[in-house]
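A single protein chain has been omitted from the complex, and every remaining protein chain is retained in its original position.
Then we have chain A:
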Amino acid sequence: MHGIVEERLIVAETIEEARDALRQGRAVLAGGSWVMRAPVRGQALPERLVSVGRIAALSRVEVEENEYVIGAAVTHFALTEALRDVPQLTGLVTAAATSANPAVRRVATLGGNLCCVDFAASDFAPALLACGALVYLETAQGPATLPMAEFLARRAEVLPRALLTGVRVPRSVRASAHQRLPMRKAGDYPVAIVSMAICGGELHIAVGSVEPIARRWTVLEQALDGRTLNPERAAELAATLNDFKGRDGIEADGWYRREVLPALVRRCTAALLSGESK
C-alpha cells in the first residue's frame, strides 16, 4: 500500500455527502442485510461503501397533505410502527410487517429492499406498485422522480450512480391489502405475492415474486373494473386471465408460482373488502 489508505466505509450524515460518495464510486450501505450476504452468494463485497443509515432526512415517515412520504432508510419495523394506524395503507404495512423475520425487519430498509436489483421476492415492490407510489432519487444530474413501474424496469441501469431518497404514496389510496405465500408459515421468501389497492376509485392489482420483476395485473384490473368486487368471482377471472410466466427458483417451480395466484387473489380481495390484511 502506498500513501494514505482510503477508508473502506464512510458514514454520510447528509444526502449531499452520500451523493458525493456515490460520485466517487462508492456503493451504498443501508441496513446491510443484503450486502452482507454477498459472500454466501459467491460475490465480493463492494470495495468502498458509504453508509446512509444515519442521514436524518432519509429516516422520516411524514404525512403530508396529498402524500405519505417514506424515507429510504426507514426500516421495515419503523415503517410498521409509523403507519400501523393508517387503515388505508394496510397493504403496505402488512408487506413491511410480514416480510423476512423480525431480526431482519429491524435493520432492513425500504430503500435497500427496492434497490436489490436481482431480488424478485420483494414485498414492497408489489405493495408500492398497487398504491401508485413514486420513487425519489438523487442522481448526478440532480433529483429525479420515477413511477414505481419505471423505477423497477430501469433500476439496474440507474442505481449504480443514484441514491434512492424515498417514496411517496398518494393519499388517494382508499384501501389496500397484501397477501403472500411463503412455503413455511413465515420467515422465508414468498413464492408469490398479490397486492391490491383502491386508488382514486380505481382497483390496482400487483403481483410479486412470480416473474423476475413485480408488475401490475392489468388484464385482471380491467376485467374487474366497475364490477362489484367478490372474492370468488375475482379468483375465477384470475384463473382465466393468468398471463404470468412463473420463474423457476429454489423455493418453487414457475408453474406453481403461477398456479397459486387465483387463490391469493381470492384472499387478497376478501382482505381488501374486510379492510384487514393478514
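Just so we're on the same page, a contact is a pair of C-beta atoms (placed from the backbone, for glycine too) under 8 Å apart; a residue touches a chain by one contact, two chains touch by 3 or more; residues count from 1.
Quick note on the criterion: contacts and distances are computed from a predicted model.
J.: UniProt names the one chain left off this complex as which of "site-specific DNA-methyltransferase (adenine-specific)", "succinate dehydrogenase", "Nitrogen fixation protein NifU" or "Methionine biosynthesis protein MetW"?
T.: "succinate dehydrogenase"
J.: From the list A:E62, A:E157 or A:D188, which touches the chain that is not on show?
T.: From the options A:E62, A:E157 or A:D188, the contact with the absent chain belongs to A:D188.
J.: Of A:G25, A:P102, A:P160 or A:G200, which residue touches the hidden chain?
T.: Final answer for the missing-chain contact: A:P102.
J.: Could you list which residues of chain A touch the chain missing from the display?
T.: 7-11, 29, 31-33, 36-37, 39-40, 45, 49, 51, 53, 100-104, 106-107, 185-188
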